[in-house]
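Before anything else, here's the structure in question.
Left out: one protein chain. Kept in place: all the others.
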Amino acid sequence: MHTSAFRIGTICLAALIPGMLIAVVLFLALYSWPAINFNGLGFLFRDTWSLGNLYADPVSVHGAQVPIGAQYGILVFIVGTLATSFIALLIAVPVSLGVAIFLAEGAPPRLRPTLSLIVELLAVVPSVVYGLWGVAVLVPLIAHYIAPGLSAVLGFIPFFAGGSPTGFGLLSSSLVLTLMVVPIITATVYSALLQVPRPDKEAAYALGAMKFEVAVRAMLPMVRGSIIGAIILGLGRALGETMAVLMVSGGALNYLPATITSPISTMASFIVSQLDSAEQDPTGMAVRSLAEIALVLFIITVIVNVIARMITKGLHVGLATRA
Amino acid sequence: MSVSQLALEFPRLRGRRIRTRIGWVLSIFAFALVALPLADILILVTVRGISAISPQLFLSATNGISGGLLNAIVGTFVLSGGALIIGVPIGVGAGIYLAEFGTGSFGFVVRFLSDVLTGIPSIVLGYFAYITMIIGLGWQFSALAGAITLAMMIVPYMARLTELSLRQVPLSLREAGYALGAPERKVVFRIVLPPAMPGVLTGALLALAISVGETAPLIYTAGWSNYVWNGKLTHEPIGYLTYVIWSFINQPFASAHALAFAAAFLVVLVVLVINVSARLILFARA
Partner (left out) sequence: MQTRSSETLLRRKFLLGTLGGTTLGLVALAPRRAAAADVTLLETGSSLLYPLFNLWVPKYTAMHPGLRITTQSTGSGTGIAQAVSGVAQIGASDAYMSSPQLKKSPGILNIPLAISAQTVNYNVPGLNDAGIKLSGPVLAAIYSGKITHWNDPAIAKINPGVSLPNHGITPIHRTDGSGDTFIFTQYLSFSTPEWANSVAYGTTISWPPVQGGIGAIGNPGMVQACGQTPYSIAYIGVSFHAQIAKAGLGTALLQNRDGNFVLPNPATVGAAASALEAKTPPDQRISLIFAPGASSYPIINYEYAIVNSRQASPVIAAAVRDFLTWAVDPSGGNAPEFLNVVEFLPLPDKIAALSKAQIAKIR
C-alpha cells in the first residue's frame, strides 16, 4: 500500500511534537552544561540555594567563574514539587472519579450537560485567578479554620500538627492544584464512561447489579486506560503548574517542609520567582543553574510518564490474556 | 417481593444497598466539593470586578495603574487567536496521525513525548522562547513570539484529546469507509472526524482557555504594553488581560486592584461564553 500524501502530511505534523521537545531539551542541556559540571550530583541533594556574594568579585571554582559562596542545591524544590503533586492527586483522583460517576450515571440525563459544564469551568479558570482566589479566600480559610481543625483532629501525627500562622504553604498549594487537576481527570473519565457500549452496561444490570455497582465495578474497569491517561495528564498539569502555586506557596527557601502547612517552593514556581535575581549574577552561573532545575523537572516528568506507561501496558496485557 | 423486602431477608443485599447509598452520597459530595469553590471564585471575581466595569473600560487603554482595559482585551484576542491558528491544525493533524496511523513505534514515541510536553512548566517554554526568539532572533517583545509559545503549549493537548476522541469512534465506521474505496483523507475528514467533533471541539476550547489564561510564558515573550496593538507582529510588545490580574493586584492603588479584578472578571466571562457557545454548537448538531 503506497503512502498517501495525506498520511505523509499528518506524519510531518506529528513529527513537530518530538521536534519541539528535542529543541527545548537540547537548549536546556546545552545551556545548563556549565552548571551541571559545576554543581555535580550534589545539586539534587543539597538543601541550600545560594547565589553567593553578587557584589564581590567572582572567583574560580572547579574551573568555572562563580560568585563567592555560590552553592546551588534543589532538594527543597524537588520535595515541594513532588509533595504538592502527590497530595493533589491523592485528593483529586477519588473526587474526580466520584464526580465522573455522578455525571455519567447518577445525574438525570437532562441535567448532565449543565452539571458537566460546571466541572469544565474549573478547567478554564486561569491559573492567576486561582492564585488570586487562593490568596483572598483559601489562605485565610486555612489559617483560621482548616489548619487548626487538622491539628485538633489529626494532631497526634506530627505532620498534621501545629496549625498555620499564615495559611501559605503545602496545604494551600496542594488544594489549589487539586482544583486544577480535577476537571482534567473528570472530563476525560466522564466522556470515556459515556462511550461505554450499552450492551456491556445492560449485561451488568442483567446480573442484578445496582446502578452504582454497575458504574464502579463494571464500567470503571472498562475505562481503566482512560483513567490512567487522565491521571497522567493531570499529573503533568500539577508538576508544571506555576502561577497559582507561586501565589499561595509561601516561597520557602533553604528548609524542607515539616508539616502539611509549612511553606514550600516548587521547582516551577522557583524558576519564575528567581529568574530576574539569577540574571543579576554576572558570571551567568545562576541562570544556568535555573536551566538545570528546568532540566531536572523535565527528567522527573519523563520518569513519571515511563512508569505510567508500564502500568498501562501491563493492564492491557492482563485484559488481553483474560479474554 | 420488592427489593426492600428482599433486602431485609438477604443481609448481603442490604449491605450492598447501604454501600450504594453511601456511594451516591459520596459522589454527590464530591461534586459539591468541586462546584462550591468554583461558585466562590466566580462570586469573588464578579463582586470585586463589577465595580470597575464601565464603558470607559472598553474604550481606553491602561494608563499606568488606572484607565481602561482595551489594550489588554485586544492583546488577549490577538495572542490566543494566533496560538489557535498555529496550534490547532498542528495538534489535530498530529492527533489524526496518532489515532489512524500511529500504531507503530513512531506513534508510540509521539504519544509519549506529547504527554511529556504537557508537563513542561510554562515558564520553561517562556524562557526558551525568550532566549531563542526575543533575544536570538532579535524580535524583542512581540506578539508573534507570544503566539508561538502559546501554540507550543496547546499542540500536545490538542493532539492527545483529538486522538482520544477519534479512538472512541468505532472501527466499523472506518472499515466501512475503506470498503467503499474512499481514500484515507476522505475517510478521516468525512467519516471519522465528524462524530468525534464534540471531543475535538472540547479540546480546542480547552486549548483556547489555556491560551487566554496563561501568564508566565507571556511575561517573557509578549512583554507588556500600555497601548493598543498596532498590528506589528515583531518588535512591538503587546498587552494581555492576565498580566493585569497578575501585576496590578500587586500595586498599592485601589484603581489598580479594581482593574485587576475587572480583568479577572472579563477573562472568566470570556471563557464562560466560549464554553456555552461550544455547548450550543454541540447541541445544535444533535
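Going in written order, the chains are labelled A and B, and every chain counts its residues from 1.
In the analysis below, a contact is a pair of C-beta atoms (placed from the backbone, for glycine too) under 8 Å apart; a residue touches a chain by one contact, two chains touch by 3 or more.
Predicted, not measured: the structure shown is a model, and the values here were computed from it.
Of the listed positions A:Ile78, A:Val139 or A:Val304, the one in contact with the omitted chain in the full complex is A:Val139. In the complete complex, the hidden chain is touched by one of B:Ala52, B:Ile154 or B:Ile249, namely B:Ile249. Among B:Ile53, B:Val74 or B:Val109, only B:Val74 touches the chain left out of the display. Note on the undisplayed chain: of the listed residues B:Ile53, B:Val109, B:Leu137 or B:Ile191, the one touching it is B:Ile191. Interface note: of B:Ile22, B:Ile135, B:Leu180 or B:Val276, the residue touching the hidden chain in the full complex is B:Ile135. Along chain A, the points of touch with the absent chain fall at residues 47-58, 67, 69, 71, 135, 139-140, 143, 165-168, 246-247, 250-255, 258, 262-263, 265, 273-280, 282-283.
Taking the complete complex into account, residues 59-61, 63-65, 70-71, 73-74, 77-78, 81, 134-135, 140-141, 190-191, 193-194, 197, 219, 223-231, 236-237, 247, 249-253, 277, 281, 284-285 of chain B touch the chain not shown.
Just so we're on the same page, only the chains that are shown with their structure count from here on.
Centroids of chain A and chain B (each the mean of its C-alpha atoms) stand 17 Å apart.
Only residues 16-17, 19-20, 23-24, 26-31, 33-35, 37-38, 40-41, 44-45, 89-90, 93-94, 96-98, 100-102, 106-107, 109-110, 112-125, 127-128, 131-132, 152, 155-156, 159-160, 164-165, 168, 183-185, 188, 199, 202, 205-206, 209, 212-216, 220, 242, 245-246, 249, 260-261, 264, 267-268, 271-272, 274-276, 279, 283 of chain B touch chain A when the two sit together in their complex. The touching residues of chain A, when paired with chain B in their complex, are 4, 6-7, 9-11, 13-18, 20-21, 23-24, 27-28, 31, 94-96, 98-99, 101-103, 106, 113, 115, 117-133, 136-137, 179, 182-183, 186-188, 191-192, 195, 210-213, 216, 226, 229, 232-233, 235-237, 239-243, 267-268, 271-272, 275, 291, 294, 297-298, 301-302, 304-305, 309.
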